[in-house]
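Yeah, one chain of the complex is gone here, protein chain that is, but the others are all in their spots.
Chain lettering (A, B, C, D, E, F and G) follows the sequence in which the chains are written, and residue indices restart at 1 in each chain.
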Amino acid sequence: MDIYKFLEQVKSGEMQLDAAAEILKNLPYEDLDFAKLDHHRHFRSGFGEVVFCQGKSIEHLTEIYRRFYMHDTNVLGTRASREQYEEVKKVVDCVTYDPLSRILSVEKEKQEKKGLVAVCTGGTADLFVAEEAARTAEFFGSNVVRVYDVGVAGIHRLFSKLEDIRKANCIVAVAGMEGALGGVLAGLVDKPVIAVPTSVGYGTSFGGVSALLTMLNSCAEGLAVVNIDNGFGAGYMATQINRLCKD
Amino acid sequence: MDIYKFLEQVKSGEMQLDAAAEILKNLPYEDLDFAKLDHHRHFRSGFGEVVFCQGKSIEHLTEIYRRFYMHDTNVLGTRASREQYEEVKKVVDCVTYDPLSRILSVEKEKQEKKGLVAVCTGGTADLFVAEEAARTAEFFGSNVVRVYDVGVAGIHRLFSKLEDIRKANCIVAVAGMEGALGGVLAGLVDKPVIAVPTSVGYGTSFGGVSALLTMLNSCAEGLAVVNIDNGFGAGYMATQINRLCKD
Amino acid sequence: MDIYKFLEQVKSGEMQLDAAAEILKNLPYEDLDFAKLDHHRHFRSGFGEVVFCQGKSIEHLTEIYRRFYMHDTNVLGTRASREQYEEVKKVVDCVTYDPLSRILSVEKEKQEKKGLVAVCTGGTADLFVAEEAARTAEFFGSNVVRVYDVGVAGIHRLFSKLEDIRKANCIVAVAGMEGALGGVLAGLVDKPVIAVPTSVGYGTSFGGVSALLTMLNSCAEGLAVVNIDNGFGAGYMATQINRLCKD
Amino acid sequence: MDIYKFLEQVKSGEMQLDAAAEILKNLPYEDLDFAKLDHHRHFRSGFGEVVFCQGKSIEHLTEIYRRFYMHDTNVLGTRASREQYEEVKKVVDCVTYDPLSRILSVEKEKQEKKGLVAVCTGGTADLFVAEEAARTAEFFGSNVVRVYDVGVAGIHRLFSKLEDIRKANCIVAVAGMEGALGGVLAGLVDKPVIAVPTSVGYGTSFGGVSALLTMLNSCAEGLAVVNIDNGFGAGYMATQINRLCKD
Amino acid sequence: MDIYKFLEQVKSGEMQLDAAAEILKNLPYEDLDFAKLDHHRHFRSGFGEVVFCQGKSIEHLTEIYRRFYMHDTNVLGTRASREQYEEVKKVVDCVTYDPLSRILSVEKEKQEKKGLVAVCTGGTADLFVAEEAARTAEFFGSNVVRVYDVGVAGIHRLFSKLEDIRKANCIVAVAGMEGALGGVLAGLVDKPVIAVPTSVGYGTSFGGVSALLTMLNSCAEGLAVVNIDNGFGAGYMATQINRLCKD
Amino acid sequence: MDIYKFLEQVKSGEMQLDAAAEILKNLPYEDLDFAKLDHHRHFRSGFGEVVFCQGKSIEHLTEIYRRFYMHDTNVLGTRASREQYEEVKKVVDCVTYDPLSRILSVEKEKQEKKGLVAVCTGGTADLFVAEEAARTAEFFGSNVVRVYDVGVAGIHRLFSKLEDIRKANCIVAVAGMEGALGGVLAGLVDKPVIAVPTSVGYGTSFGGVSALLTMLNSCAEGLAVVNIDNGFGAGYMATQINRLCKD
Amino acid sequence: MDIYKFLEQVKSGEMQLDAAAEILKNLPYEDLDFAKLDHHRHFRSGFGEVVFCQGKSIEHLTEIYRRFYMHDTNVLGTRASREQYEEVKKVVDCVTYDPLSRILSVEKEKQEKKGLVAVCTGGTADLFVAEEAARTAEFFGSNVVRVYDVGVAGIHRLFSKLEDIRKANCIVAVAGMEGALGGVLAGLVDKPVIAVPTSVGYGTSFGGVSALLTMLNSCAEGLAVVNIDNGFGAGYMATQINRLCKD
Partner (left out) sequence: MDIYKFLEQVKSGEMQLDAAAEILKNLPYEDLDFAKLDHHRHFRSGFGEVVFCQGKSIEHLTEIYRRFYMHDTNVLGTRASREQYEEVKKVVDCVTYDPLSRILSVEKEKQEKKGLVAVCTGGTADLFVAEEAARTAEFFGSNVVRVYDVGVAGIHRLFSKLEDIRKANCIVAVAGMEGALGGVLAGLVDKPVIAVPTSVGYGTSFGGVSALLTMLNSCAEGLAVVNIDNGFGAGYMATQINRLCKD
């Protein structure tokens, strides 16, 4: 909304006072009663819509996807169950589902991809989070290189892949258990690293808290952290950074 | 090190085997016995040197600054005490000290500044962390806009400053107590937000843990978090992101 | 019990010493052996009876509802399972059940509703707690306005509803994850806000602890907190406050 | 701001577009650069201004009090040190200081008091928090009855004071260590109880966490909790509730 | 073992050196390889044998019961499942099982009961723990009075039962959620109180930690605490105390 | 108070209604405004008065001791500072102070001692807690045997003292760090053991939490626990148990 | 890789520059894309390969075992499910599975065993962890003596086995609940003790955290700790130590 244009329309009488008052009070979103859909977000941020599927009832989720579909909006659903997928598919048949990352997405128009984001993991058990990060970054228009199972317990595995990783504009480091991958990577590259602790582990890993603390306490510069298992958040922010780049 | 050039020198006999073996074993840093100084880091990363001053003895710290000074390296020291400043000044007289951020820096050559980083705080008690972030970003070559005391308890204060904030390539959100500023900002801007929880508060703020959890659990996209009171880490990463930008 | 009336009856001999001693020792409740039913509570507090159903055996729960029913007492059961509902229904057929809030209630006489309580949520996943709060407030005689999915990650959604919220005498703010809704609301309205953290989230939300800490550490005045997921407690206290109001 | 009046002024040309745009962007507060003062708050909420003194520099704090003083605003400062008091007094000589509650206040015009708030404590060590609550409630216009040292370890002491407590519109229950006072009070009165855990105790009291958990888990209805040692928050909310009352 | 008698037998040659060495090395227990059974314990402590059934395999558990049965030892098994009961019953048919307390016991000779232990609970959901305490105390020879559902949220219920409770030599106070019953009881009686926190509750009850902390921080004298849900431990220690009594 | 005697006096007119009403409302304690003194407690429980000195102001503490002194009551003050001692001594000159246990006591009439309580510690650093327990037990009339520095890291030291320990009616086990002493003792004696975790240790001892958890999780029967460093509580309860004994 | 030999081959032209560059960049492992297999590890460390089976998909796990099998490598898989065993067996039929320790191993050539490791447990419920430790130590070539159910609650059981334990070069102490076994053993033997806390227990055992803290805070010298339930880690390190021994 251009404030001056709006005020001029008010001044000229082009816009009625009641309508103007309404505009000042409301922002353009659609109210489904149980959920507010923001159709203008894609326009504002250059990103599509995101839905956190976990815990949403089938009825609500199906209605949300149907509405976005009617507005030709790309949608990225996270933490969707297979059951949710099967029900949404009945209504929006172009929806696709990846069981590893649990992403439930509708892409009406494929976005051109640019730049490069590297997604690395400490172990193979971290893949479900890494794939959420990688697919989120791809959905929003980033090229992605995947470098999996390069944890610090066998650090020579990481070194042989460093050249690939250094080409990226932003690195996502996914690790559970001790979670040292993020700090080691930040010490070896010059680009920002987004670290994602995972809930992989047992005993004192405390569902990812150990890895989280390791990452927050890293002595290496250029490292920030997102919530445990939040591959989506890391992939999203990596894309924001990747988009800022010169090419 | 160019691997091919190195190998050709070995092959041609230009380089002795012993020397080559030595090179393969060692990387170029200077060993002070109690600390390893990395003189090539500035070259590798495009950033100067950083020293974590807290807990270092006067003797060690003074020696570290003297060595860097001799190599014409810019140095940013964090968490320095006034006493440390006074002792280092006796040896390196161009050192400067800011008591609020506790930064102890030597800048032999001023860097040209580019782009824009916004540093915001929830309250005035968060300034000591915010200034560490802002001065770190400036030291490494970013322009910085400071937007202080705009916490969510009086959210209209934040809105009147939004236009300024939105011009930045990266936002640093510094907040203690409930720590909601980071999430609210990430919902209002399209650029990456680096959130810094502060130890400001009492009772269940648990020295910043409450703010940290708020930030990690934000529903807004485009937010990552650094350690409690780690203004330096946020300022550094914000600069990495700012440098990636087109202009 | 009027102390003077009681003493006069003792003095006049109207009341036997044994009976008087008994009265001094016992208060009027009914002992089911496994549970003490307090039939005078409605009289004392102006509220009906409340039963915490979770963990109670079918036999005990059925017996409790039957007794209250015989005494013509309204009952609000919380955290009831569908199985409990089906068994109680066999004995007290006017019982009703809401699967979202898990409230199992008997209302023999509909209470007239007065005043206004607003129940707000951060997301749609918080509805199960919000509905417990809203239905509790209604059961005890408050009008309720529901304002759902207005979390701070998209704060414009909240602003368009502020006018409705400000009409209430007391606001219940229900939010999981970062839990910032309570503090933001308290900063925007002049009425007391009762914040309810929910267990919605993952990773460092720690089953609602993150939201709880956010709410306890809010810088906004006029905010108090109840236990995680305790919609009932918030709805009850909101009604106590609403009842105090002039109209 | 009356939206219609504003729009009509724009339409009639009475207000310039530039001025109108400015109004839409800014809300009326004063920017001290390090702090935003909100002079209209008293008008909006019917309450005076509050300043969290702890951690603020003498310069900032003195300037804040001076400005409010110039605008004839009553100010309640919390967690002030004696040193802060002595410095502020040099600039605003009508400021008063209570060392127990650490309240530093300026009351230009005495408010008429109404209704009744009861402030109760478990022990005598909780008085510093209770006085913060009581004086806050008085500052904002409530009559207050103090009922101190009535903890549950000697529950007969509480019972002899119940009659006084029951006259209040709202009860503030302040307790450390086991913190059971809040729940016991809520079971004995029909009015809302705001419980304040205190940091009084040792060992597993964990600086008030034990009392906080006790209060959050109370089985009694009509109880909500504020942060550890937050007497101010409880006194403020008790006044909000007290003001809602019929007389 | 009487040391002097033993030494005299060695001196007199009544006991061979090898046998004596063996005796000094071993104490009289039976080694089942996976478990050490102590047949003399009953003799030493005046108590029967106790088996922690949870997590034991059917094979191991059955063998343990069979051996004790063969030695005519009374056995009290705790935390037994119904499946374990059914399997043990095939081998030791006089075994009995109580599904509420999950006690699996063999009593070959009924013990005469003496003294009095009171077992109290805050709510009806705490019964599974209270019954473990009560039945343990009875198994080891105490008379038990049960006083259930007398929690502090409705403290008048407790007062009407005080006379019964005060007759006991030792009181077991079982409570979940806020867990205040232990402290209130200790303030009202002169006998030792053993408090048992239960895992009953939700949210910040943290599986009994809230109740545990309340009990540990009680200001009342004469209160000690056992592990969460450890009804057995409380019943056992209550009996030790009860046995010390004059009658 | 004998209920029947009271009622008869009411009936006979011997007691005025006003006086009777007053009696029913108040229990016999003295109200100092900031503290309630219970002069009848000694009579009711057979124990003297206890004052928790820590955090009490000199004025309050002195007044409390003076009043008890005037009523000829023995007083045991815990966690008193030397400064408090010196001020109280000015008013009540028969007060005595033990700097190790920090007990500040007035004993007008020496109690005859009976039975036996054993107080054991793991190390010498635990003595400050052990002495609080031992002197409390002695104050309230128990004989005490002290067995110090017998921790499980050198378990032979404990065994040589077992005979002494086994003579006691109740054992107090005081230990910090790993805190295993309580469980080992309970496995070796047949009398109730009250375990006191101490804050002695560093790192993961977490101020006594490690020792507390060890004690709560002991597999040995006949063990209950009090708060960290709560020597007083253990000594008090040990005396309650010791008093129950036959001789 | 012998650096000098490598450099001489480069110098002599025996090795092509491209090949040499490749060697410098890569270390000899096989890349399965989802997992990096290190076939030279056995050679480097004298140990076989270890696979953490938990959480690995059947496809990935089967492929990993197949590859190792093809390279004639012994494999020790930990935390394997029976289902995983059955699927791997279809491909590698010499695989064996132990359901108690959940070890899934392939031993192509039996290793000669040497030295002695003692594996002790506090209770029978700790066997699943102890067996993981014992079988790991045996797999890597240690003789193992098992001493089970010798916890400190009945410490005489431990003493009768001390002679056996003292023969070992390294002791593994496995215990849940209070976890005191490790410290008691370290006080009784002169060899290094590796303590393994187990998740056995309930209530405040917090899934093994209580036992972990006990072990970390032991006053006995010669004790180090591994993660909760990490029998594998203890068995591996015990073997490393056992191998260092003279015979």
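The rule is simple: a contact is a pair of C-beta atoms (placed from the backbone, for glycine too) under 8 Å apart; a residue touches a chain by one contact, two chains touch by 3 or more.
These figures come from a predicted structure and were not determined experimentally.
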item	value
Which of A:103, A:119, A:216 or A:237 contacts the chain that the document leaves out	A:216
Absent-chain contact - pick from F:51, F:76 or F:127	F:127
Hidden partner chain, touching residue among G:17, G:50, G:92 or G:162	G:50
Touching residues on chain A - with respect to the absent chain	122-123, 151-155, 177-180, 183-184, 186-188, 201, 203-206, 209-211, 213-220
Touch list for chain G against the chain that is not drawn	44-47, 50, 52, 169, 190-192, 194, 212, 216-217, 219, 221-228, 232-234, 236-237, 240-241, 244-246
Interface with the undisplayed chain - residues on chain B	25-27, 29, 33-36, 38, 52, 54-56, 60, 79, 197, 199, 207-209, 212, 227-230
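Heads up, the rule we're going with is that only the chains that are shown with their structure count from here on.
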item	value
Winner on C-beta contact pairs when A-G is weighed against C-F	A-G
Inter-chain centre distance, chain E versus chain G - centres from mean C-alpha coordinates, in Å	38
Euclidean distance of C-alpha centroids - chain B vs chain D, Å	38
Geometric centre distance via CA averages, chain E-chain B, whole Å	59
Residues of chain F whose C-beta touches two or more other chains	25, 52, 209, 212, 216-217, 219, 227-228
